[in-house]
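Complex shown without one protein chain; remaining protein chains in place.
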Amino acid sequence: MNTSHTYKGEIMITTGPSRRRRGRPALAVAFVATLGLAAAACGSDDDAGGSSSSGASDEVITLAVNPWNGSAVNVAVAEQLIESEIGQTVETVEIDENATWPAINTGDISAALEMWPSGHAQNVADFIDNPDGNVANAGLLGPVGKIGWYIPTYMVEQHPELATWEGFQDPELAKLFATAETGDKGQFLGGDPSFVQYDESIIANLGLPVEVVYAGSEEAILAALDAAYSREEPILVYLWTPHSAHNKYDLTEVELPAYTDECYASAADGGADVACDYPADELFKIVSEDLASSSPAVNTLLTKMNYTTADQIEMLAAVETDGKSIEDAAAAWIEAHPDTWKAWLP
Amino acid sequence: MIEVSGLWKIFGDASAKAHRMASDGASRAEIQEQTGALVAVKDVSFSVAPGETFVVMGLSGSGKSTLIRCLARLIEPTSGDISICGADVIALSADGLRDLRRHRLSMVFQHFGLFPHRTVVDNVAFGLEVRGVPRADRRERALELIGTVGLDGWADHHPQQLSGGMQQRVGLARALAVDPDVLFFDEPFSALDPLIRRDMQDELIALQLRMQRTLVFITHDFSEALRLADRIAIMRDGEFVQVGTAVEIVTNPADDYVAAFTQDAPKAKVLTADHAMEPIERFDGDVGSLARVGRWTVLEDFIPRLLSTPDPLAVAGDDGEVIGVVSHADVARLLAPPARAAAEAAPLETRP
Partner (left out) sequence: MTVAPAADGATRSAPGWPQSTLARVGIWVAVGVALTWVASRLLGSVGEFPQSWDVGLAEPISDARGWLIDNQRTHWLYTAILDPFSDVTEGAIEALESTLLWIPWYSYVGIAGLGLWWTRGRAAGLLGVAGASYFGVLDVWEQGLSTLSLMGVAVTCAVVIGVPIGVWSSRSDRVQRVARPVLDAMQTFPGFVYLIPFTLLFSFGPVTSLLATLIFALPPIVRATDLGIRNLPPGLIDAAAMSGATERQTLIKVRFPLARPAILVGLNQTINMALSLVVIAALIGAGGLGGSVLRALQTLQVGAAAESGLAIVVMAILLDRFFSGLADPTSRHDPARVKLLAIAMIPATLVGGILGWTTFPSQLTWSFAGGIDRAVEWAQVNLFDIADSGIGTGPFSDFITIRFITPLRELFAQDIPWPVMIGLVAAIGLALSGWRLAAGLAAALAAIGLLGMWELSMDTVAQCIVAMAMTLMIGVPVGVLTARYDRVRAAIRPILDFLQTIPSFVLLVPVIMLFNVGRVPGIMAAVLYALPAAIHYTDLGLRGVPAATREAATSFGATGRQRLLKVDLPLAAPQIMVAVNQTIMLVLSMVVIAGLVGGGGLGLETVRALRRSDSVGTGFEAGIAIVLLAAILDRVTRAIADRLSPPSAAR
């Protein structure tokens, strides 16, 4: 389904979600219904125990695939486990992460498995904390993400001072990163306007001779990075980990003053006083509140689902460097780590 | 058949004021200057008898097209009365007007007004179609008329595949298809080549001889008016300058404006032996030896005979009695342009 290489980004891609959502499910529902009838005919003694212990239902589970591979492998693991261990049908929808929230709120989508908290404060307030909201926090996924400032490693080799933010205090070094847009100052290539970004505050508060230029999209950052890298030119960009760009380019994170809660005290009001590194993002899952009643077993599995950054990277590497399909990578991981996922079962 | 009295059409907002000024004798230019309104038709009255061909002749801007559109109420007249086939056209409701157009009144247009998306037969049948005539009937009738105007075999072509003259035949057939009592022609032949135009005029004359409809025909071509008309109205600046038969106008133009048209008019086609002859009383020769010509024969038709002898011709009256004599000099006097105009025109014309 999602065999393409996608990165964490904000653009939603849907390859004909409609067809998948209608065409196959109808068949699938019929199939499940037939099975159900057969089961009922075979023995009624299983009836009460069966459904209450497994919590399985006829409902088709819809999982959101947000457009980056991390999200896709999470979903592939959950999809395969739900289908094999609980026996409910799963379909997936490729969708933008912001559009995911209202879709889960209406129940059109059952769950999304990788949300970056730094980007969704408003959504959490609107959909989870709001008593009228219909979205539940399903706990942490496990992997931890982090936003940071990155430069190509060849820059650090030429100018070791640039490994930390202090190196950028030197106007001469900062000027290496200058462009026509920034004049004498160095250019910091900011991201998609929807990303969480405190770079302007950080730069101002640390007094760096650097100016932010917004690339406007993740593609633009990557294109600029690719171009600079191919010409071995200086570039300073906003990027995060885990991200598959790290597989393709040798990048070094610029060390910023360490994160503290005090430093981010002003974050809620726009973050004008922020002068330190980004916090780690503990990725979390969200589900529709309806799920607990309609498919309790699935709800339990998704809520318990939790693995490490290493687990996720194992699959991402299989996909991004070995060229495996998402499904195969997930199947291989399931094969190799029964202990991890057995704990999630209801 | 058609009665028009006191018809006015004024374009523009200040029509009341323009009306007043015009009635007080102000010129069209003055009125337009002061009010912005344009007096297109100014107090026109006339009547057309059944079977008569009434031609309105005027130059562009004279208001003749506006006049015929007012008669058909394609344009609402500002004031006046129009009666066609006994119907008070001004007072007619939309339904009544439609009824009149469906059954008694047709029009042939300058640029043919044919529907490019319909075949010839469907164009001709259009009036019957909107009237609700069943398909087979209207097709039969349309084919009959297509034959009448000489377009057999073209029925299923589209108008744009036809030459201009053929297109106007279609226009004519369409107008005739509803079997109207009255036909309006708005410069129908002006877009055609001269030779084709002549053919169409002949055709119309022949048709009219057979069908005897009441025709109102607009043209800017004086010789066309002379050929077709029972009576001609000369129109200028929205007014009728002169109304009369071809002969009346040619022989007795009301003013210089009309005279200017008659100057180059083919008088030989209009005037007859009657106009040219000297009464028999003034002739002292032997009438019996002269060749004879009918009183109403047009000059064109007897001039060759006249030129073949040095003698004059005897003119026979309606009862066959010789009533006069026409000589070379008589004819020359009638046809020669006025001396003054000829003298003025000559120097200009000789210069290359």
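Per-chain numbering from 1; labels A and B assigned in written order.
What we mean here is this: a contact is a pair of C-beta atoms (placed from the backbone, for glycine too) under 8 Å apart; a residue touches a chain by one contact, two chains touch by 3 or more.
A quick note: this is a predicted structure, and the numbers were derived from the prediction, not measured.
Undergrad: Decide which residue listed in B:Lys17, B:Arg102, B:Arg198 or B:Arg292 touches the omitted chain of the complex.
TA: B:Arg102
Undergrad: Given that one chain is not shown, which residue among A:Glu219, A:Asp250 or A:Asp322 touches it?
TA: Only one of A:Glu219, A:Asp250 or A:Asp322 touches the chain omitted from view, namely A:Glu219.
Undergrad: Hey, which of B:Leu38, B:Val56, B:Leu215 or B:Val270 is the one touching the hidden chain?
TA: Residue touching the absent chain, from the options given: B:Leu38.
Undergrad: In the whole complex, what residues of subunit A lie against the chain that is missing from view?
TA: Looking at subunit A, the ones touching the missing chain are residues 4-7, 9-19, 22-23, 67, 94-96, 98-99, 101-103, 105-108, 122-123, 126-127, 130, 132-134, 179-181, 189, 192-194, 213-224, 226-227, 230-231.
Undergrad: On subunit B, what residues meet the omitted chain?
TA: 11-13, 32, 36-38, 40, 60-66, 69, 72, 74, 98-103, 105-107, 109-118, 126-127, 129-131, 160, 174, 178, 184, 238
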